[in-house]
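All protein chains but one are shown in place.
Letters A, B and C mark the chains as written, and numbering starts fresh at 1 in each.
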Amino acid sequence: MSDELFAAVVAQSAVRGQTDDAAIVSAILRVETALAEAQGRVGDLDDDAVASVRQACEAAAGIDVVELARDTALGGNPVIPLVAELKRLAGSHADAVHRGATSQDVLDTALMLMSRDAIGTINAELDRAVTRSDDLATGDHTVMGRTLMQSAVPLPFSTKVGSWRRGLADASSRLNAVAAGLPVQLGGPVGDGSTLGEHHADVRAGLADALGLVDSPSWHTMRLPVADLAAGLATASGVVGKIALDVVLMAQSEVAEVREVSDGRGGSSSMPHKSNPIAAISARASARRSPHLAAHLFAQMEQEHERAAGAWHAEWSVLVDLLRATGSASWWLAESLASLEIDPGAMERHQ
Amino acid sequence: MSDELFAAVVAQSAVRGQTDDAAIVSAILRVETALAEAQGRVGDLDDDAVASVRQACEAAAGIDVVELARDTALGGNPVIPLVAELKRLAGSHADAVHRGATSQDVLDTALMLMSRDAIGTINAELDRAVTRSDDLATGDHTVMGRTLMQSAVPLPFSTKVGSWRRGLADASSRLNAVAAGLPVQLGGPVGDGSTLGEHHADVRAGLADALGLVDSPSWHTMRLPVADLAAGLATASGVVGKIALDVVLMAQSEVAEVREVSDGRGGSSSMPHKSNPIAAISARASARRSPHLAAHLFAQMEQEHERAAGAWHAEWSVLVDLLRATGSASWWLAESLASLEIDPGAMERHQ
Amino acid sequence: MSDELFAAVVAQSAVRGQTDDAAIVSAILRVETALAEAQGRVGDLDDDAVASVRQACEAAAGIDVVELARDTALGGNPVIPLVAELKRLAGSHADAVHRGATSQDVLDTALMLMSRDAIGTINAELDRAVTRSDDLATGDHTVMGRTLMQSAVPLPFSTKVGSWRRGLADASSRLNAVAAGLPVQLGGPVGDGSTLGEHHADVRAGLADALGLVDSPSWHTMRLPVADLAAGLATASGVVGKIALDVVLMAQSEVAEVREVSDGRGGSSSMPHKSNPIAAISARASARRSPHLAAHLFAQMEQEHERAAGAWHAEWSVLVDLLRATGSASWWLAESLASLEIDPGAMERHQ
Partner (left out) sequence: MSDELFAAVVAQSAVRGQTDDAAIVSAILRVETALAEAQGRVGDLDDDAVASVRQACEAAAGIDVVELARDTALGGNPVIPLVAELKRLAGSHADAVHRGATSQDVLDTALMLMSRDAIGTINAELDRAVTRSDDLATGDHTVMGRTLMQSAVPLPFSTKVGSWRRGLADASSRLNAVAAGLPVQLGGPVGDGSTLGEHHADVRAGLADALGLVDSPSWHTMRLPVADLAAGLATASGVVGKIALDVVLMAQSEVAEVREVSDGRGGSSSMPHKSNPIAAISARASARRSPHLAAHLFAQMEQEHERAAGAWHAEWSVLVDLLRATGSASWWLAESLASLEIDPGAMERHQ
């Protein structure tokens, strides 16, 4: 079952591949491997057991996701059937697999890894847009300042673009802070670590260290890390949406101060004479998905006791969509700015 | 690129297959065929031309969606490259393809067909839940009424389930009304029908009739049909969420008045003794996606002039997600109710 | 404590006064009176008792809302302290007050009355905008059709305005249908009517009839009427937002095809030469509040058992805000269209 057509507009960028089934399975396996290794380092598992887990995780990398999805529906999350398969593959060392952990430990940690990777991509796109803004800000032409969509007084075009640049850099810096604070999750069934034994704190710290995440007490139902992601991503999308709107408005036929110049992009099925700023339009369309996805994640913070009966499950797809929407918005904006041709003459005529 | 794992929980049901790339391509081709046939009936196209369009649409059914997605990114919507391919396939009758139409005409109409099909599935699931509610409402046991989550006074369990049933039936009836009102879209580039020639009104009426949609003036940027879908789907999800919550609450260990009995479903990776009401939990998780998706669609109603620069594009994926979320919620609830075992003794003990 | 300043922009129109404390108290008292009268008609109360309740309600009309608010915080809703006051006022007929009802019965019914009144105002504003659209649609000038904010091909201005008109009329017709379907709520503590005695069905039907609402079984936690309001109001706001955006875009200095002409409105604190389309801008600002308020209401549908522990309370203010936002959007749009001056010459120059 493929969902490529609409994704081409609102889920562009490498984030898509960083958040698909293969990426999720890979992140889960990475967590299970690192968990066994951390338990090996404190002496909870012997070398053979660790090696068996590692090999099982390698062997499971090619697992059939359609089958895995079918079994996911039975238990309510993909870690349950994946762990069953790992135990099968680990044979006599089955007990070493997923030792003391609960499925939410593994899925939460895996989603943090996935989010960090995706933010890397998003920030690379935002940086590309920053660099291109720097290029656009050279030159000393002015542009009409417009307030409430009415001509006000002119301002340097470099000031207008400088505001874009600052917004992009600030959004990127917020996302970097979010990524740097993403925590590991390891608490066992009810989050208190008791099933992980006396070395629980060391194992958790070791796991965090190995995965490059922040060590943290259990946040199974205290979802600040997800809220932080929602905030950072919605903010970045908001900045992109503002800039894309400015581009679309300046590209209006009656204004024509900028246009996207790109081979092949921007045609019309019924009006061959038109040239549409498709990249800025797609950036807007992508960015507009974020506020509501972020609201959903904030709304899911109300989670019951030690594991939520629905609100946790309701996070997953939406986190993926929010990463993709922001990735897509950033990619399209970088494309738009890279293709932007300025018409200083038109700018002058409107003053 | 597959997205099966999380979909297993929050995008279950046949709606998923009714809204994927294949379904969208198929709906687009159905619209293009029906358009040519409608134009044939009023004499705008001769029989050979209509036959050529029909054959081109048949031949394009197996088009490579990955390639189509790549070209979608260039023009901003999937109809542009698909029409290009149809014209190629129609050879000397290329002019008969997509005659006088704009890509939004075809995509909007195709999405109405897709939505109607999906609503058919959703209503079948809601009806399954209604029937099962009728079963549950037999018997004369009472259950403690609970207000603000405190014991109040008992009420007949049939009254409690009767409220579920009424909610389901009312939601289904609203969705039926929405489906019955879904309109055709055919207006040409700026919606006034001028490119469709003197028979515009007849062609549009004929297209509507052939597709089983309501005839309507252009709604390119007046998005009431999308708002109606948002409303009907969010309402149905809301009803499902309420019932699923009741099930989850009554299934609590300390209450235990109901439980889901199902082979294979509801296990835990760390606690084999547990039995979780996974179907009701998944229904909740699915239903909770809808309010925010609906808000997104309402927010996209603010569309510019004759075709929106982003807000239209921002609708597509979200409409798909909303159909899937509601379909998933309905399917899981029907599953939950079908597997529900009542414990009248427990109900009595709480009075 | 007053909130007038921002309300001047995003909560204009008579809806504000129809949804304030005085209106709510008045609606509650109207329900309590009508309930006693309905119980009198079936013989559950004698004439003296009904008269006492009626007089108590009249006497309570001037109750101090600050004090009532303080007591509202104690019980969680305003009906509890208001009923206590009514019982005090009814003296020896205290038992006749609020007989068999629960506070949610009265508040839900009162909010339906309030909503119906507000929809009356909203529809009057939408009708004013329809009438003004009819005026604007006279004349035979054309305007450039704009797709993706690029010039496409011209269309009759009457066609463009005709689309506005149709959207307004359709939104109004949906709101009328919602208003006509608003139900009474009367079920007693757990909704089954048992505390209302053997004449429960007749009392409820009589109450519905007296208040002009639809008779209905209890919907304490099955919130379709609130969902219907959310849908109808968000849809109306969406239509207003679309039209207001078109006005703002056509009023841009570089387009200048329309402008709002109004004594005193639209000045600037720093740029006296500017004339801003303040009415259309305020309509947009008002309309944009609605999607998120509607999402909130849809999200609150997930209510526990026989009375929700929070989700019900979370509806009230948001329903009020949504009525006000839609009222404000409608009022401002009617104002904008009433003040709109068309420049056919400018329209011609852009073709």
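One rule holds in what follows: contacts are C-beta pairs under 8 Å (C-beta built on N, C-alpha and C of every residue); 3 or more make two chains touch, one makes a residue touch a chain.
A quick note: this is a predicted structure, and the numbers were derived from the prediction, not measured.
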item	value
Among shown chains, those touching the left-out chain	A, B, C
Of A:2, A:163, A:176 or A:253, the residue in touch with the unshown chain	A:163
Residue of A:73, A:97 or A:309 in touch with the missing chain, whole complex considered	A:309
Residue of A:38, A:118, A:186 or A:234 in touch with the missing chain, whole complex considered	A:234
Residue numbers in chain C that touch the chain omitted from display	1-12, 16-17, 20-22, 24-25, 65-66, 68-70, 72-80, 83, 98, 101-103, 188-189, 195, 244, 248, 264-271, 276-278, 280-286, 288-289, 292-293, 295-296, 299-300, 309-314, 316-318, 320-321
Contact footprint on chain B, counting only the chain that is left out	144, 146-153, 248-249, 251-255, 268, 271, 274-278, 281, 292, 295, 299, 350
Interface with the undisplayed chain - residues on chain A	76, 102, 145-149, 152-156, 159-160, 162-164, 166-167, 170-171, 174, 189-192, 194, 217-219, 221-224, 227-228, 230-232, 234-235, 237-239, 241-242, 244-246, 249, 284, 287-288, 290-292, 294-296, 298-299, 301-309
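As a working rule, only the chains that are shown with their structure count from here on.
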item	value
Numbering shared by both copies at the chain B-chain A contact, with half separating same from different	same
Longest centre-to-centre distance from chain C, chain (CA-based)	A
Whole-Å gap separating chain A and chain B, where each centre is the average of the chain's CA atoms	26
Residues of chain B engaged with two or more neighbouring chains	76, 102, 189, 244, 284, 288, 291-292, 295-296, 299, 309
